[in-house]
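Excluded from the complex is one protein chain; the other protein chains are retained at their positions.
Chain naming follows the written order as A, B, C, D and E, and within any one chain the residues start at number 1.
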Amino acid sequence: MIQLTRRATFSASHYYWNPAWTEAENFAVFGKCANRSGHGHNYTLEVGVAGEVDPVTGFVVDLKWLKDVIEREVIEVYDHRHLNLEVPEFAHVIPTTENIAVAIWNRLKPIVAQSGASHLTTIRVYETPEIFAEYRGE
Amino acid sequence: MIQLTRRATFSASHYYWNPAWTEAENFAVFGKCANRSGHGHNYTLEVGVAGEVDPVTGFVVDLKWLKDVIEREVIEVYDHRHLNLEVPEFAHVIPTTENIAVAIWNRLKPIVAQSGASHLTTIRVYETPEIFAEYRGE
Amino acid sequence: MIQLTRRATFSASHYYWNPAWTEAENFAVFGKCANRSGHGHNYTLEVGVAGEVDPVTGFVVDLKWLKDVIEREVIEVYDHRHLNLEVPEFAHVIPTTENIAVAIWNRLKPIVAQSGASHLTTIRVYETPEIFAEYRGE
Amino acid sequence: MIQLTRRATFSASHYYWNPAWTEAENFAVFGKCANRSGHGHNYTLEVGVAGEVDPVTGFVVDLKWLKDVIEREVIEVYDHRHLNLEVPEFAHVIPTTENIAVAIWNRLKPIVAQSGASHLTTIRVYETPEIFAEYRGE
Amino acid sequence: MIQLTRRATFSASHYYWNPAWTEAENFAVFGKCANRSGHGHNYTLEVGVAGEVDPVTGFVVDLKWLKDVIEREVIEVYDHRHLNLEVPEFAHVIPTTENIAVAIWNRLKPIVAQSGASHLTTIRVYETPEIFAEYRGE
Partner (left out) sequence: MIQLTRRATFSASHYYWNPAWTEAENFAVFGKCANRSGHGHNYTLEVGVAGEVDPVTGFVVDLKWLKDVIEREVIEVYDHRHLNLEVPEFAHVIPTTENIAVAIWNRLKPIVAQSGASHLTTIRVYETPEIFAEYRGE
């Protein structure tokens, strides 16, 4: 069993806002992240997949296939988008780094499972180099 | 003469849009950057200042003072903001990396000049680790 | 259950010295790290906290709170200090990367536990980009 | 129990080729990696070792010893080499990132075990900053 | 006048060999780089272009166009290739970092000149993060 990880990046806008709260409550909890004009980040995504090494190819997973999956399922949907306004899973869920990691897990888990030999083990999302969330489906 | 450079970061949203053009023209030139919902980046700013080393302090410039100037003049205005909608110099100027570098130069040039011995020489702005603009006031 | 990690940095001096040994023994084991004038590093600290995502905020932990805790409990005590001479836990413990990681764990574990929903899972300390210690309280 | 990790780098050539396949099959599966002239990478290796902290030295493992082991067992054999043509374990095994991680594990596992208190826990190999394999002997 | 820089990467093999010398002379001067089996690197390329900011677009140069030029003129020719054996400009020129920088300058200079407003100012090539060559056509 070996884990292979592929990194990708996307640039997106977001804000933190709980519609059940007043504006004052939102700013008290979320600070400047509550600014409704939005702000943005260069997110870095790490997708970890584990399995046995195929003795014929030397691969746990075909990285070209994995790159295309990440591109189609995540980058095309998130990159150069406003997460709150344009990405369906954040219509009613605040796009914190934690929730972005869970959402990407939910997008990729069933597709990686179709690859046969390998399975998704880790989604790590960096909002900045100083902050990251990691979800392992547990 | 020696140059001292200090790095800072800010996270902001923006879009590229020329109001004199149709939507189709904007998307033809700017691609997905023309998305009016906005997208964002973790910008990295490098501020270069040059001068003689003061033999009493060993400093070209007091880095604590320079950090406070960058914080007050740039970070407080740009960080967690939508550049097009909330930062005055981009009300009618497209916030490309080039224009952001020039705008920060214009903000910092007169203030660094007040420090006496040193002067602003370089503004470098990274939109991502792959793209940066550098302005030297020439 | 999701893990959120926040990075911080501090610059400090230290040396490696076992007072039960002769000078020759110290240099034999610790090499140039035994130099009693001290040397120093830019340490990078990663603090990992895990818990359930709060559906109201989207947070595992309030990162502003966590940043303040790290600042108050670690950075103010370690940054711009000589670890052997000025930080109490290293008065009789050699400040190796391993021992620094354990000491920071001991400082942060009870405080993160007070946050309620989340708990400390990982302390990673980089002495340089080439060397790091990781402690998980096990 | 604490984990200590040391990073090292080597620059090497390789190609991906299964001799049981035709040229067309190799290019269909491996793409441009099947180019028999070879291409290369700056590999980054992370070697993770775990154990109790020795109260006399503050060490899990003597990093100078570990550096020498990595240098002798891996860097001298892999660096500035063509992995397929010059490194024995890849004479009949395709040097994918996965297989390189396993090979380095096999080289280092018994030697770290001789150190007494600590044991090898993790081999991570970056082919580029975007792709890495991690093997834990499981 | 402002400079805009775009980064790109390619992975390639090479060796250092002067055919006018004996094997012993080649190893005396080039060390392990003279290994004819080849070794390789992840090269990082920075292409700097300068000009006036177009007030209509906010651009010095259309970065999408520049990316396509770099991809077509450099990456497709160099990436996953053996520089000595497969890239024409290195048939009789040793592919040192210095010579690679000059060769990329010669490839890109006339094409960037066709863009009209901007011109090529800098080619920087990193062989590793520790070594880079910079050519400015002077």
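Just so we're on the same page, a residue touches a chain if its C-beta (ideal position, glycine included) is under 8 Å from a C-beta of that chain, and two chains touch if they have at least 3 such contacts.
Only a predicted model underlies this, so the values are computations on that prediction, with no experimental measurement involved.
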item: Chains still shown that are in contact with the chain withheld from the display; value: B, C, E
item: Residue, one of E:75, E:93 or E:111, that touches the chain absent here; value: E:93
item: Positions on chain B where the hidden chain makes contact; value: 1-8, 53, 56-60, 62-64
item: Sites on chain E contacted by the missing partner chain, in the whole complex; value: 16, 18, 20, 29-31, 93-99, 101-102, 129-136, 138
item: Footprint left on chain C by the chain that the document does not show; value: 9, 11-14, 32-33, 35, 37-42, 79-82, 85-86, 128-129
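Quick note on the criterion: only the chains that are shown with their structure count from here on.
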item: Grouping of chains that still touch (sans chain B); value: one piece
item: Centroid spacing, where centroids are CA-atom means, of chain A and chain C in whole angstrom; value: 28
item: Averaged-CA centre spacing for the pair chain C and chain B, given as whole angstrom; value: 34
item: In chain B, residues with contacts to at least two other chains; value: none
item: Contact graph of the chains (line, ring, star, complete, other); value: other
